[in-house]
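Here the complex is missing one protein chain, while the rest keep their positions.
The letters A and B name the chains in turn, as written, and every chain counts its residues from 1.
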Amino acid sequence: MAANIGFGTLWLTLIFSLFGVGAAVYGVKSKDRAWIDSAKNAMGLTFPLLTLTVIALIYLLLTNHYEIAFVGEVTSRSMPLYLKVTALWGGQAGSLVFWSWLLAGFASAVTLRKWDRDREFLPWVIVVTLVTLAFFLILSVFFENPFARLWQTPSGITVSFSQPPGGLPFVPRDGQGLNPLLRHPGMIIHPPMLYLGFVSFVIPYAFAIAALITGRTDDRWIKLTRGWTLWAWLFLSLGLVLGARWAYDVLGWGGYWGWDPVEVSAFMPWLAGTAFLHSVMIQEKRGMFKQLNMVLIILTYDLVIFGTFLTRSGVLSSVHSFAQSAIGPMFFVFIALTLAVSLGLLMNRWNDLRSKNELNSFLSREALILLSVLLFLGILVTSFWGVIFPLISELVTGQKVTVGPPFYERATGPLFGGLLFLLGICPLSAWSFSSLKTLRRLIWVPAVLSLGAVIGPLALGVRRWPALLAFWLIGFAFAVLVYELGRDVNARRKRRGTSILASLGGLVRRNQRRYGAIVIHLGVVMMALGVIGIESFQSETQATVPEGGQLELGSYAVTYENLDNFNTNDGRNVARAEVSVAKNGREITTLYPRRDFFFDSNQQVTIPGVRSTLLDDLYVILIDWKEISADGATFKVYHNPLVKWLWIGTWVFILGVVIAAWPDRRPRAAKAAVPNRSGVRA
Amino acid sequence: MKKLLVWGGLILLLMVVGLGLIRAQQGQVGQGEQAPNFELTTFEGQTYRLSELEGKVVVVNFWASWCESCKPEARDLEEAWRMLEDRGDVVFLGVDYVDTEPEAMAYLEQFGITYPNGPDKRTEISQAFRIKGVPETYVIDREGRIAHRQIGPFQSLEDILAVIEPEL
Partner (left out) sequence: MKGMLSKWLILAAVGVILSGGWAVSPVLAQGPTPSDDEINEIAEDLYCPVCENIPLDTCGTEACEQWRGVIRDKLSEGWTEEQIKNYFVAQYGDRVLAEPPRRGFNWLIYVVPPAVFAAGVYLLYQGFLSWRKLEEEPAAPEADDEQSSEEYLSRVEEELRKRQ
């Protein structure tokens, strides 16, 4: 019953989407507002309809309806309730519906905004959004139906929604259960956040296409989507960081990013999106580079679809990928079509988008931002090539090759370093003009202060120049940002006589974007510190020891004290080791690394014990493919310096985006207009 | 000129990805297709080439010592071999897929395998057949075409004989 409701509403949403596309196009052709409004309403209904679909599917997951194939694949009786809900995105069919639901959320939200000023965009925004939604719905309805049932037929067990001839309902007693790796809090929010990030970039893209189609070559579309882009970028960034956090917490290799092809596929839209975020600032301030901005948003959208395609089509095999299925060719066709159409529209308007680009100074802020865009695209090209090359190599030479971390780190390291440097210099550079002279005057204080960031590591014995250079860059960027902030706060204090905190508050209210950006960049610098720490200075050791045995790593000693073995009431057998950690001979803490074995899926995960401080993490994990007993257990100990800054930096980053993106309630007149050399600015 | 570059680049990219997709979707070597020629050097040092075995029925079995589902069919395969050995026109070849020699030899000894077995050096043979996992068995007829593909283990000795007999 629930399955019928679910499948029915899925179908209905698809029909409404297709109707919306048709009605919008017809409305434009016949210049009939009524049809366009009708399309808008259809789009508005997609979210409520899909919510019913999702509710139906969750109901089936919660109530152990194992005659539904998907339910059996991702749940089991012993799973706790909350995991049964999150199992919705634990398998291909469910996650596709989840994706469509999120997209419908944004689609319906877009219909709620005031469209009076921008009626010419409306039909095309509807068309682009609903075409994307319809595509994903088609995948669910025809290829990966989460409501398909199991049937016992003469030729075996088959899966389909409706009863096949000679088939009888087949209801397994229990399900396989969710992959244990997915039963971790990090894994619970990582996919939704990532999907949110992917999906929300559809809206800015839709507006961009609408601008191309209607010939609105001004930056109205950018103004309208500024908020969307910022939130989309936040979600995507968070999705990536959450994935890294989950990998660090659960996967047990003491790291957070493996340059796995599927990870890289999710990273690529972020690179294009970040480049876009920065580049539109130039268009807003100086009216330049409109062509570039169009290219970047089209790139971001198509990389989102392409990344999804790579993950789900079986073209790449990795720890992340879903099982191979027939949706690969569908994705391929969709990507080919959207790329071709987007490019065609862009080429059509190419000359109209040509803006009078004037750049007098190589060191002006626009120039530096452009340079940063080049660096982001450089990393993007490297990543793309690294993902595609194994495919090409196999096609051309027949040999399978792996493109792994050494390649990516060597190729992108200098580019990231360059970005860090620009992060430091850019705030000091002025719009339209900066010279070496003016920059030099501003640079020397932070540059000198940042040498302090190098003295510390040097004193601790660090000699490797790339690491020292990285520390200097981090110190420099940090010094510049704090300096900028401090200078402004000071000036306001002097003028108003207010306290530091009040000055800060006042500044932020006056110019959310600027101070939001400063905070975001501070967060990024902290994250860079975490990355440098763990990448350059991680050390590890592994050994099998009996109870009472000890492992030594640097100044740390880890002693295996005790083992506890018990069954939980949610279907796990837990082997929990108690280890005491001593530093320089003095005991500092006790950790409990453990191995969870799940009876339903016959799989196990290991959860490390971690002692985390600002200076370093001590990370102890049980090796679960070796015996775990009181006579002997194998431990791996990682020492990860500074990695906590990666997570702290993320929080600061989030704060910065919230500051920048928070709706500005001031009346329009209060915002000063910025004149520029070309004279045209809103 | 720029237009040509852009569209050309796009088409090239789509072609590469498209070909990759086709290959991923391709699946194993198909029934009726000509079996890919390969060279197998056994653990004892003897070399077999498929091209030199024309006129004979060749049974190629992919296995590994770490493969649990390979074990039940191992004995049945050996028995089938013993029954057909004396005919002289049937060849059984075991291809050891990404394995380690000590464990492989132990596996062969455990199941008393007497037909030739060798490691799949550089995974060339398994890539040629495009196998998706182990065990997989391919029965090649006298003209060198794939007569039968067994994806997964054989359930019984009778099943093995049933797919070989039509080719004899």
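Convention: contacts are C-beta pairs under 8 Å (C-beta built on N, C-alpha and C of every residue); 3 or more make two chains touch, one makes a residue touch a chain.
Only a predicted model underlies this, so the values are computations on that prediction, with no experimental measurement involved.
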Q: Tell me which residue among A:Gly404, A:Gly452, A:Pro466 or A:Pro546 touches the hidden chain in the full complex.
A: A:Gly404
Q.
Can you say which of A:Leu182, A:Ala266 or A:Leu370 touches the chain missing from this structure?
A. A:Leu370
Q: Specify the residue from the set A:Ser435, A:Gln550 or A:Thr590 that touches the hidden chain.
A: A:Ser435
Q: Quick one: say which of B:Thr100, B:Thr114 or B:Gln155 touches the chain that got left out.
A: B:Thr100
Q | Residues from subunit A at the interface with the omitted partner, ascending | A | 251-253, 258, 260-261, 317-319, 357-362, 367, 370-371, 374, 377-378, 381-382, 385-386, 389-390, 392-393, 396-397, 399-407, 411, 415, 430-435, 438, 487-488, 491-492, 494-495, 507, 511, 513-514, 540-544, 623-625, 634, 672, 674-677
Q) Which positions on subunit B touch the chain that was left off? A) 64-66, 98-100, 103, 119, 121-124
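The working rule: only the chains that are shown with their structure count from here on.
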Q | Whole-Å separation of chain centres (CA-atom averages), subunit A against subunit B | A | 41
Q: Report the residues of subunit B in contact with subunit A in the complex, numbered from low to high.
A: 3, 6-7, 10, 14, 16-21, 23-25, 123, 127
Q | Complex contact set, residues of subunit A against subunit B | A | 313-315, 324, 328-329, 332, 335-336, 339-340, 343, 347, 388, 391-392, 394-395, 398, 400
